[in-house]
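Sending over a structure as structure tokens; questions will come in a sec.
Every protein chain of the complex appears in place save one, which is left out.
Should a chain be cited, it is by its letter among A, B and C, assigned in written order, with residues numbered from 1 in that chain.
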Amino acid sequence: MSTELVHPLSKYLRAAMMPHIWCSGCGNGIILNCFVQAIDELQMDLNRLVVVSGIGCIGRVAGYANTNSFHTTHGRPIAFATGVKLANPELEVVIISGDGDLFAIGGNHFIHAARRNLGVKVICANNFNYGMTGGQQGPTTPLEAFTTTTPYGNIEHPFNLVHLASASGATYVARWTTLHVRRLTQSIRKLLQKEGFSFIEVVSPCPEIYGRQNKMRTGLEMMEWFRRASVVEHFSDPAKAEITREKIVVGEFVDTEKPSYEKLLHEKIAQVGKEAGKWGEQGAS
Amino acid sequence: MTKKGTVLEGVHFMNGDVACAEGAIAAGCRFFAGYPITPATEIAEHLSQRMPEIGGIYIQMEDEIASMAAVIGASYAGLKAMTATSGPGFSLMQENIGLAVMTEAPCVVVDVMRGGPSTGQPTLPGQQDVMQAKWGSHGDYEIIALAPSSVQEAFDLTVEAFNLSEAFRVPTILLADEVVAHMWERVVIPPAEKIKRVNRKKPNAPPQEYMPFMPDDDLVPPMACFGEGFSFHATGLTHDEHGYPQTSSSEVQQRLVSRLCDKIRKNAEKIVRVQGVMLDDADVVVVAYGIVARAALSAVRKARERGIKVGLLRPITLWPFPEKHVAKIAEKAKAIVVPEMNCGQLVREVERAAKETPVVFLSKLGEDPHTPTEILEAIRRNGQ
Amino acid sequence: MAKFAASLPHVVLAKDNRYTCSDQGQELIKSDVKEHKLNRVVVASCSPRLHEPTFRKACEEAGLNKYLFEMANIREQCSWVHLHDREAATEKAKDLVKMAVAKAALLQPAEEIEAPIIRKALVIGGGVAGIQAALDLADTGYKVYLVEKEPSIGGTMARIDKTFPTMDCSICILAPKMSDVGHHPNIELLVNSDVVDVKGYVGNFHVKVLKKPRYVTKDCSACGECIEVCPVIAPNEFDAGLAIRHAIYTPFAQAVPSAYIIDMGICLNKDGVIVCDKCMKACDRQAINFEMKPETVEFDAGTIIVAIGADIFDPSAAPNYGYGKYTNVITSLEFERLINAGGPSGGHLIRPSDMQIPQRVAFIQCVGSRSDKIERLYCSNVCCMNTIKDSLLIKEHWPETEIYVFYVDIRAYGKGFEDLYKRARKEGVKFIRGLPAEVIEDRKTHNLWLIGENTLQKKLYEMSVDMVILSVGLEPRKDSEIIQRLLTLSRTQDGFFMEAHPKLKPVDAATGGIFFAGCAESPKDIKDSVTQASAAAARSGILMARGKVTVEALTPIAYPENCNACGLCTKVCPYNAITLNKELKRIEVIEAACGGCGTCAAECPFGALTQSHFTDEQIIAQIDAVTEQDAEKKVVAFCCNWCAYAGADFAGVSRMQYPPSVRIIRTMCSGRVAPKFVERAFARGAAAVLVAGCHPGDCHYINANYQTQKRVERLWKKMEQQGLNKERLQLLWASAAEGERFASKIREMQAMVEKVTLEDVENAKKVFEKALGGG
Partner (left out) sequence: MPVRLWRTPLDIEKVKLPKAEIHIIKDQCNGCGYCIQYCPKKVLEESEEINARGVHPPRVVDEGKCIVCSFCTAVCPDFAIFVVEKQCEGGC
């Protein structure tokens, strides 16, 4: 009987790709769940939606979302998305990728897209390490944490992603954990409706790879950490929102409006075009 | 400088970079992403002025990696897209050129070659990226590369590059050199309607049946773009005809990678273009490309005046390499002279194609291209 | 008495007179002052806490500074407490007069300073009393902060169906007043809020209120969509648990403010994790906000009205009636909800067991009132009339119903009450004198058997009814103690707040600037609550209208020549009213800030400070007067004006008897009692000394009585070292309500005094003889 069961959200998933490759207790599935839930609530035109991902466990998400999707090279989803968004501003371009992909190898693209206020949306699954390659230290690995490349404890200071994003100029910055599914879904809805560069960090459990190296062997243990440590504080100072064992400040940090890069660009094009005289049928927009 | 319309029709005096930029526009390119680098910078500068005028997109990215990625994105969003760079930037682009090959994204990459390795000689010409163009990215693949030897060709071949990349869904490289790029010459731009423009094949299957990587007989799959109603997935991973990752299937890897090569190899006839001068009775044949071919041509003419039976074979398409043409002239020629501004790159392909026919390599590094005299000298030495 | 008085030094005129507090009495004083050019006046009568102001006024009118008047308390603290020992009482009275005269001789004229009053009022409690008080003050033009701990104002009146004796619909007459409060420009309504801190004094209170989060914002339009979807339910407090409510709810239809609220106790969303978002999804206005946090609101107020109301007695404390065990035994409050058309049964009186309309109904009176078994000795005032009203309501709808009312006495004391009582009898309601001993349920029918004695007919009865209604009494709010501590108020033994004077200041608290309204002060019906509320509003209005308050001239007097700038006094002053000027090597007193406790004077070892109107000389003169004769038989008691002295008065008012050996010297605060006073008492041969003040934490002067404790402990130590029986010095904490506590302490000390030998006395004299210098 269970085989004929149809999950209400399954229409947003590529049946052929299910079940996904993620481990038991991995938060990526929850992020995907919240993402498609938000799309469902907004009744979004899937044809207008493009999901772009990079390399890493969560990189597979593009293949699972039943919409226009592209799985780029490591670190480049934002750069790729830049081309897509500028070429067709009608498209809603969402980048869903991991902390290593977006902030180590891809860090440069992130800060510059945010600086330009390009109207793409970034959802980062922060699992504190490189899961796909077996749990190496990454840009968000907490101090003293153990990974396969920090066998004596991590001595690098982790990025505070919400601080980085707001300092770079993002118009919407929020952080949730995979336990805050309702708020995360609401937050994603908001993200999808913003004009400018928007960013959500999702603190996500990685029990199999990160957890087992750091005394949190199951997803439940990691989720309990989130429950214990999370404090909802809207519009608090992102600079003071480092993630620690004791405290994870979640909530919205930034929610402002400024004209997106593509908006300004196409205004310029319109203005210049008028002066230069009407262009031919091959015009982009 | 613009008139009504997008194509800069008429007779102009311009340099190679500008001609290349105008060629892109004439070919229908409406997206340029790049990063400043000598000697390709003028292409970006010119397009930053022209794109807005014609409703196209110009963006300067944070680096060449991003530029290449953005170009692929724009291509998937339905625009003809281009980037332009030189050796160092070209190296940075290689990984994503591989992505463009794997996801069969039509796009044009201009590499204005300068002296390398590394930062090398930014302001001097070179022909040192010929092999990088072919083998620069990891894994097995075929690619198309064209080499202009005049400002007029910088225009014509850019249009050609777009047409080929659209037809075969493959990144196409315009391998120019510093001299062609900065040289000012007369360029004739034909009326827009006279310019041949090829656009990528669109699927005629309904969305639910559409398989983004199912090829037609020409081995090239029709291409849907984001927002056209075909919800599909593309990935840099080895993928099946649906575009779904198949990372552990040797059979899918076999099928995919060989098709990516074959769609170029099996269509080489349609792609390859050469220029032949006085080849019919030639005992000695000079094989040269880019700016060097210009010197080679006058050397050939001088040699004929002195009665030496010499001809010129100029590959316009470097990749796929015109081996049939070389093999053909090798049957009659006693010697083949290959002048290159490198330590010997295309000459290896010539040797491979020429079989027993002796091939003389003429290297030139670090200054202006070969002079006609230098080439004439080599012709005489091998002409007896 | 008069004769004795006349014999005392300085006395030029002594008269015996009844009712000196009457106009004639006062006239007499005035004329005598003028005629005989008197420069001091002593009245020996009741407690100065009652009539000192009266006589001071008389003196002033006679052109005598009011600080030149002194009183001997020979009623509350003498005749009333030694009813059966006239002789000893008389001797004591003589002493008291002698003490008063001795002090009077040393009195100095003084001028009072004035402090401004903030023209804003705080009303605590949003029941009908709080509502009335707030509206009256707001209409007068004063800004009012109305603080209610529940999510809506309305209080108990909002839950009642009809009011007696007029039988009008309770909520119908209350609702308009509630919405007036909601809309009044002068009223800031703080619901779901608690007063957490009050500092300052009359005219200048600083208040902190904790506003608990509602989790629903002002955008709520009370459309009710959220309730439709909320999956969590609980019994509704407003309907006494007879109906359900959801986790998100509005307390009742007419609630003010009408916005909804989420009960986080039962809501599924805990630890900042939203598990259920149905209400959020249902709310178009996005008025639900789970991130709301408690906020503290701070403001200043000149006066405070305490209208926190009363709790309803929980009858499960009286197990013989089976409440909480038998479903058909309900309280009168549950009845109100049942008979109310807007209630859970739509106004149908049904018995919970089978939802049937009962044929035979019994009311049991005085449940939680007038019973020592459950320590509710007082009458709750409203229950009799409420039952009569309820019985008539039943008759109105179901005339055939047999109604029995079991009572002790029917108290129909008010206007129109007796008529209503008669009507009930005419309608056939049967009144049976004598409460049932117990109620037993018939397991099958769930009918109830009542067994007891009809005390009129001297016959046992045993009858079965379908339903029993317990007429429950009122009791002090559980959180009365908190308010008491915050405002330093006192409460009666019943636990209700105690007024400054039961007759003449029925709505004033002993603490200046604070007033009572409604059941906070004692159980009362709606009419009385409203009356008292208007009275309280008027009283606080008077203060605010005047705009300033005169502070009694009890401030310190400094003798700079003795001061060596040690700064001890600055450390003990609860008001930081004394500062040390290091350059000039002397202290400076800020009179306006001074509260007048005098603990600075008690602390100063160099006699550089004393308290005006309670100078060392004056107090020593009183001590000496007491110890002039038979010192070894006497107890010298120092009592603080607000608690211990008031407690002694209360003992008198309640005629609590205790031994006559005690002589009370009144100080404003026990913190005024300098060690040298105690030492002098012993040096002059006193058998024992008592120092009595407010309970720690309840000090009228913030914390001055902590100094009292320190000083007494130091004295105990000294006495032990010197081999004296430290039992002879006693320390007592007694509130104004604890007359009995005071009385029993005196009894206990008397027993001890009888054991004190002459030798003990002599030893003490030696040890403390140094204290004899000065004075």
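Here is the rule we use: a residue touches a chain if its C-beta (ideal position, glycine included) is under 8 Å from a C-beta of that chain, and two chains touch if they have at least 3 such contacts.
Bear in mind the structure is a predicted one, so any value in this text is a computation, not a measurement.
Although it is not drawn, the missing chain touches A, C when the whole complex is taken into account.
The chain omitted from view is touched by exactly one of C:L83, C:M167, C:V196 or C:V275, namely C:V275.
The omitted chain makes contact with just one of the residues C:S316, C:Q457, C:N581 or C:Q629: C:S316. If you put the hidden chain back, the residue from C:A105, C:A175 or C:V232 that touches it is C:V232.
Looking at C:L83, C:V196, C:A243 or C:L377, the residue that reaches the missing chain in the full complex is C:A243. Interface note for the absent chain: among A:M223, A:I248 or A:L265, the touching residue is A:M223.
In the full complex, chain A contacts the hidden chain through residues 2-3, 5, 7-10, 13, 18-20, 22-30, 32-34, 37, 178-179, 181-182, 185, 218-220, 223. By the touch criterion stated above, the residues of chain C touching the omitted chain are 231-233, 235-244, 268, 273, 275-276, 278, 311-312, 314, 316, 324, 327, 331, 333, 344-345, 350, 352, 355, 478.
Heads up, the rule we're going with is that only the chains that are shown with their structure count from here on.
In summary, the chains found to touch both chain B and chain C are A. The chain pair with the larger count of C-beta pairs in contact, out of A-B and A-C, is A-B. If each chain is reduced to the centroid of its CA atoms, chain B and chain C end up 97 Å from each other. Mean C-alpha position of chain A lies 37 Å from that of chain B.
Here the CA centre of chain A is 62 Å from the CA centre of chain C. Of all residues in chain B, none touches two or more other chains. Contact with two or more other chains is made by no residue of chain C.
Residues 179-180, 182-183, 186, 227, 230-232, 234, 250-251 of chain A are the ones touching chain C in the complex. Residues 271-275, 277, 280, 290-291 of chain C touch chain A in their complex. Within the complex, the chain A residues that touch chain B are 14, 16-17, 46-48, 50, 52, 60, 62-63, 66-73, 76, 79-88, 90-91, 108-109, 112, 265, 268-269, 272-273, 276-280, 282-285.
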